[in-house]
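Down below is the structure, laid out as structure tokens.
After this line comes subunit A, so read on.
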Amino acid sequence: MPNTRIRVPKTAKAGDAVEIRAIIQHPMENGFRLDSQGTAIPVEIITDFTCTYDGGEVFSVKLEPGLSANPYFSFYLKATKSGPVDFRWVDQDGTITTATEQLDVT
Partner candidate 1 sequence: MTDQSDSANWSRRGVLAGLGAGVMLLAMPVRADDASVAQAITDTFGHTPRRDGKITLKLPPLAETGNTVPLTVTVDSPMSNTERVKRVVVFANRNPRPLIAIMTFGPKAATAEFSTNMRLSGTQDVIAMAELSDGSVWQTQVRVLVTVGACDTLQLRY
Partner candidate 2 sequence: MLLAPGMALAQAGIAQPLTDVPGDATRGKAVAVNSDLGNCSICHHIPVPEIPDGANGDIGPPLDGVGSRLTAAELRQRIVNPTTLDPNTLMPAYFATEGLTRVQTKYAGKTILTAQQVEDLIAFLLTLKGN
């Protein structure tokens, strides 16, 4: 499973806009690079990223090869109640990578 890093604050006040950050180790091979034999390396990318919390979606992305290697996103979640913030990445080969972090809302 690829390495991921996520950042969710430990605590937040209800109603706060909370910054969320996520990164996954992935080459996002764009199909335009050549190997040492001069052959194009096929496209190999993460296609989907989703962040969910408190029964709903926060932010999701349909990724294309135009995003950089090791795709990174930051965005803002609206804190409503304590619970897990869940992250999910889908590789084009179907591999699913997940991560989760607890957010305590006071």
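Quick note on the criterion: a contact is a pair of C-beta atoms (placed from the backbone, for glycine too) under 8 Å apart; a residue touches a chain by one contact, two chains touch by 3 or more; residues count from 1.
The candidates were selected such that all candidates are chains of the complex that A comes from, given by their letters.
None of the values given here were measured: they were computed from a predicted structure.
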Identity of the candidate that touches subunit A (this complex; choices 1 or 2): 1
In the complex, subunit A residues that touch candidate 1: 16-18, 30, 32-34, 36, 52-54, 56-69, 71-80
